[in-house]
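A single protein chain has been omitted from the complex, and every remaining protein chain is retained in its original position.
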């Protein structure tokens, strides 16, 4: 039976002439049909980034033989790459605190098939999410935390994520700060939604800050989590106009819709292998 | 104990000088504190529209005495009005066909308190929504329909809505056409989400039409349902940019996010008493 | 001959019941027909803001008698107000440095009648704008400045503005900092366009900052100038999406279109008497 899936190759390399030609030739030589290809050169960093998606039908190497054949081409050119197949199961965990909207949204998307991932579990430092997770038959872990127990809590979370085969942890309005140790362990594997248009209004209560400053537009930002709070590489942002009529409650409410949509978009970009990190920035292939 | 609710007055009248002054004086004379007021005059139609929201704390008429006192002021001026209180329970029904995203979104919003209404029931001509409604402990009614049974189906739906005290029927991607009889009975009480930027792409398969035409932006439209298909007064619209990279499947997926958000906004506008109909158009007080 | 103009009243007052009623009654009692009215209460500041526009046709007070009659009503209520007529000539000055796009845009709008104002003059610390102003038959003043001559330059600018009957000074990418003395003298009468989505990227070279941070959206901000750099009350903001493909040059170019449109909108809001300042914020009646 014909393989209907695609292979997705995400490549990073020091820039030099011939990179595009090498990858294109490799796919063509093995009978692959490229269905989508995009590339980017960061002149400042001197780095080359590429995403290539090709059909496995007609490709003359099978999945297990692909990595070695690819290495033969890419190693001499200094390329690093990630290879995924479109039909792999992807597993994520959701971490939240008290607000339910992003969690319901992600669970709903997973239930309807809109999110190409299985939600392995929901965890929270508050018990409130039990019913939400339960409605969608997703395991819930209550992981309370206080300053003295942070490292144990994070160890438990890491263990749960690893045991469940989770590749991405989604912070769906999780209001605790993760330790550098934890963050380093899950590098480029934790996506947070910050409720401001970063770098405006870093830190706490950004909607209050926005209200005080009298901005005419509010925004939200989805980014990979790094050890520097609110400084990680931005994946996606969006905004909505506001006016003097809107009080803090209105900003919070309007922001919720932005948060759910922007977080879902960022998670989808990650899960469809469209995001590469370049220093403090991302390349997101559309 | 002090009444912390507000009264919301939605007024329609033939335009003439003094309307604003009359309402403002009525509220002021009874000790009311206006927290929000907005008005609009449609010069072509010669009509005046107003929304006034005032605190009941300090107001010297109780809720039951308000209508009669108001009539004494408004009748001589030819005003029609609707009076609602911010703490009333509002009840809606959701009608859907096969797609789950808007239904999950509305149920999630109702569960988190974001939507100021109780979902009395979900009904569908397909059985697929049973589990979704069940997850949220909302009654589900399977109301199959074929050309020969439309009038019975609609009669059953009307009966269910009336029995459940429903004031608004939300068509969350309901793919059946409602009869003029049904529509007339629920005038300005049925909100539909159409998956195009009306009046572009009326009728079936609008995302396919948009793809064929090669537009660079797609949109969706929430409107009150009238006997003229896709012609009802528009409450809310929004758009998202697309490109040549986006196939029909991408348009459908991107459109889903628009549909949920725009439908939820329109339903919220209705339930917070912000929408007045003026012929083929709406006045939506922001 | 009938007066076809309108009167525009901008009111600020400590909030108390009856303010709307008092103004509405005043206009109605004199036979005025309100064509547009909007109001806002800032609960935190305890302040009331209102814009009322009414037709002079049919109004039984002539223009010169209006202020005294109005005072009789408003003084007891602690109201401050500004009264303008829609047919008054409004005069603005444009101050620029090296970049031409906002200047050409404003001159073009004035020439086509889109901007409801006469450009009294263009001034710049660089001589480059002579030809642009000349093309539109607008006087140009070259006002060079260095740290030692700032106060003389500002004195000359103030004199030019005063002599020319200018009510609004538009900083169309003027790269010099104005002294607190100058700014105080023209309070709420200087509009600046800052080329970032404030409060993100205050200070110099915001597009470079945005590029370094890797944001996915850039913006611009039009605000009244105060003694605190980039901190004045925001009148208007807008944004445009960007991607990893966009270098600094692209951000600059895309930003230019935003700057011209947002600055023109803010200037129009001011000239149509729609803006009131409330502390660090504005109320902009749409």
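Each chain gets a letter, A, B and C, in the order it is written, and its residues are counted from 1.
Everything that follows uses one rule, which is that a residue touches a chain if its C-beta (ideal position, glycine included) is under 8 Å from a C-beta of that chain, and two chains touch if they have at least 3 such contacts.
A quick note: this is a predicted structure, and the numbers were derived from the prediction, not measured.
The chain not displayed here makes contact, within the full complex, with A, B, C.
Only one of the listed residues, B:27, B:145 or B:215, touches the absent chain: B:215. Checked against the hidden chain, the listed residues B:50, B:74, B:110 or B:282 yield one contact partner: B:282. Only one residue from C:9, C:25, C:56 or C:100 touches the chain missing from this view: C:100. Mapped onto chain B, the footprint of the missing chain covers residues 40, 42-43, 197-201, 212-217, 219, 233-239, 243-245, 247, 278, 280-284, 286.
With the whole complex as reference, residues 36, 100-101, 104-105, 108-109, 111-112, 114, 132, 135-136, 243, 245, 253, 256-257, 261, 264-265, 286 of chain C touch the missing chain.
Residue-level contact of chain A with the missing chain is found at 17-18, 20-21, 24-25, 27-28, 31-39, 41, 241.
Everything that follows uses one rule, which is that only the chains that are shown with their structure count from here on.
The count of contacting C-beta pairs peaks for the chain pair A-C. Centre-to-centre separation between chain A and chain B, using Cα means, comes to 35 Å.
Chain A and chain C have centres, each the mean of its CA atoms, that are 42 Å apart. Within chain B, contacts with two or more other chains are made by residues 36.
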